[in-house]
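These notes are about the structure you will find just below.
Heads up, one of the protein chains got dropped from this complex, but the rest are sitting where they should.
The first chain written gets the first letter, and so on, giving A and B; residue counts start at 1 in each chain.
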Amino acid sequence: MSRIRKNKLLASKKAQEAETQFKWIFVLIAGAVIIGFFSIVVIKQKASSETSISAKLTQQLNTVLTGSKVTAGTFQEIDTPKFSVEFSCNDYYVGDISKRLNNKIVFAPEKIEGRMINTWTLEWNAPYKVANFLYITNPDIRYVFVVEESLKDLSFFEQLNTSLPVKLNRNFNILTYDEDPESEYSTLKPRAETHTRFIYLTEEKFTPKIPPLFSGREVSGLLILPIYAGTGDINNLVFLKNDGDELVVRELQDSTFTKIRYLDNPTLYGAIFSTNPDTYVCTLNKAWLQWNVMSEVISEKVLQLKELLVDTTCSKIYLRGAVENPSGIPGEIAKNTKLGYDPELNILGNYVSSLKNINNELQLRSCPLLY
Amino acid sequence: MVKQKKAQLEIFGLMIVIVLVMLGIFFAIKFVLLDPAPTLKQDYNRVQLSSNFGVALLQSSSDDCRGIDFSELITDCAEFQTISCDGKRSCDYINTTLDSILKDTLDLWKVKYHIVARLSSHPEPIIEKYSVDSADRQNCKNDKKTVGSLETFFLPMSHSGSDMVNFEVFICG
Partner (left out) sequence: MKKKSQMQFGETIAILFIFFMLLVVGLVFYVKIKTASVGQDISEYKDVRAVELSQTVAFLPEFQCTEMNVVEPSCFDKYKILAMQKVSEANHAYYYRDLGDILIEVQQIYPFGETIVPYNSTPETFTVASQAHIPISLYDVESEKYIFGVLRITTYG
């Protein structure tokens, strides 16, 4: 082969090699740009889908909460996609999406995670129907009821057992508090729950030890003191938090109150389901506000009935003190003192009894009832 | 020859792309754009209307018939027509009053309906009301073919053993 031809072939070969190199560089850059572009699209789409799912779940939960307001006495198990919901007094949060609870009275743990929500609704009558309370939990939260040794009367415990929903994930054997390492309490084993709530029925305030097998797990507690042996005070509650191997008092962040009391059974159940004492007290405030408004409606109705049925036996009953202005006495006190729930007041309890008696008398005399 | 095959392959590749794009467009149109709109509100309104109308009507007390409620008047109309209201028999009274109520409610709201009261043992209606537009008589009838919401109320009769009056409120969708 001639030299010139050889040189031409060599140059051609080199040009081809250079071309191939440039081609590959070009392919790499273009490929990287395209992959990068589609990766960004996929990531953004994933974030958008997650927000969309959170919004749908929020809407679904809102529908459940609204539905529960209109039907009482029901326990529902609702399947959901894997989720995490956080509850505060006035809002709930699913991912980035939050929704107002408005006037809904909801007792729930601070956080619920899983694939199912359990809801239970109860009417709150004081003595007339005020609202439906909604309790929220899920099967991954376990409730363990423990009776303190000093408690002699177990009727309160048994009444609690029969009134809570059957499907609630709970231990309701009479488990006596006993720190002995061989005792049933100390050898209690966790199951698959993510959170365990220990409810102690007691007459004394004390700091319970967590069963050893629960150490390191998510645990909270509640002391229920139907009668506090120390002072004779009734219906006291103490919220507890995990502090290593024992449950210590979880103080209210709002120091307006030095203690927390439940008013009746529906409010007691609220304390069982709520893990945050501040949220519990705030929710009771909302219930109290609804009670005030409902009392005004009943009061106004009574005033109208009094005028309609003037000079009858019925109007004489309506004219009696607390009945003429039912929201007046306790309502005024409630509004003027703490603007809502006040654990120091037991007026609600006395007032409710008084109204019940009056309503019974109205029924006996075939008069239009208060409620 | 090789060049021709290469060009054919390239065209083939383009064809695949076009086919895929067409498939994507087809699915998008079928499942998103042509997806029927949810009818939650309409369904709910129909169901609550048929249920609430029946309950409210049957529970209502007559104005000039000694406060007797409509369920009792309907059963009397089906049985012996012993009740007389303001000079009218129970059947006439119910028909007149029902016309008045429907004029201010379902007819005013332009809702298509078919309301019937009949004995469970006898298909012939004792009371029958259709929506005002005469064309609706053909369109809105409580048969198995028409789409709508039916609510049936069973009114036991005092003297006819196990027989009862079926009061049906059918709201067409």
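Brief remarks on what is shown
To be clear about the criterion, contacts are C-beta pairs under 8 Å (C-beta built on N, C-alpha and C of every residue); 3 or more make two chains touch, one makes a residue touch a chain.
This one's a predicted model, so the numbers in the text were calculated from it and none came from an experiment.
In terms of the touch definition stated at the top, the absent chain reaches A, B within the entire complex. Note that of B:Thr75, B:Thr97 or B:Ser131, the residue touching the chain absent from this view is B:Thr97. From the set A:Asp140, A:Asp278, A:Glu296 or A:Glu361, the residue in touch with the chain omitted from the display is A:Glu296, counting the whole complex. Checked against the full complex, the one of B:Asp69, B:Asp92, B:Glu128 or B:Asp163 touching the unshown chain is B:Asp69.
Hidden from this view is one chain, which touches subunit A at 30, 59, 62-63, 66-67, 69-70, 100, 102-103, 123, 125, 127-131, 289, 293-294, 296-301, 304-305, 308, 359, 363, 368-369, 371.
Mapped onto subunit B, the footprint of the missing chain covers residues 17, 21, 24-25, 28, 32-33, 35, 37-38, 40-41, 44-45, 48-49, 52-53, 55-57, 59-61, 63, 67, 69, 97, 100-101, 104-105, 109.
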